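Supplied in structure tokens, the structure appears directly below.
Note that one protein chain is taken out, while the other chains of the complex remain in position.
Up next, chain A:
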């Protein structure tokens, strides 16, 4: 797998198709693992999606005392293994993005696994497949680099130049989530 999960928050239209689609993934037990929130509905309709960053050194796996959270050879951080998870919920507190969720009925953690049964066959995860706005994409590493460069390009085309105090507006506000590009 040499693909990037690529989020562009600004594009999100808040339709929550990504959440509905997450439930449709075969291994997902009809439970969604991503979320979409308003930044502040009183101010505007801007929403943003959040899903697992598939961290290189995942906090959830680190804080798991039972070693239940496996990382695949491609670098995908999976849901806790049923037989190992002791239900301590450390992972849900450890993750800075609030991704792992807890199933109280089964006493077990579950999380975004990038639709591993799809992505390992190079088929896009459900959320990225359906997102009408391309706020979530599943793309090649090179395409990601290109997209990042284009944002700066567009600013230049429009004659915008960063000033002291607004530099951050010129940093692409999206970021990639990628597994090892070698494999």
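Quick note on the criterion: a contact is a pair of C-beta atoms (placed from the backbone, for glycine too) under 8 Å apart; a residue touches a chain by one contact, two chains touch by 3 or more; residues count from 1.
Simple rule for what comes next: contacts and distances are computed from a predicted model.
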Q. Of the options "Carbon-phosphorus lyase complex subunit PhnI", "Assimilatory nitrate reductase catalytic subunit", "NitT/TauT family transport system permease protein" or "Sarcosine oxidase subunit delta", which is the UniProt protein name for the chain that has been left out of view?
A. "Assimilatory nitrate reductase catalytic subunit"
**Q.** Among A:57, A:83, A:105 or A:121, the residue in touch with the chain that has been omitted
**A.** A:121
Q: Specify the residue from the set A:11, A:89 or A:148 that touches the hidden chain.
A: A:11
Q: By the contact definition given up top, give the residues of chain A that touch the hidden chain.
A: 10-11, 13-17, 19-21, 23-24, 26, 41-46, 117-118, 121-124, 126, 129-134, 150, 154, 157-158
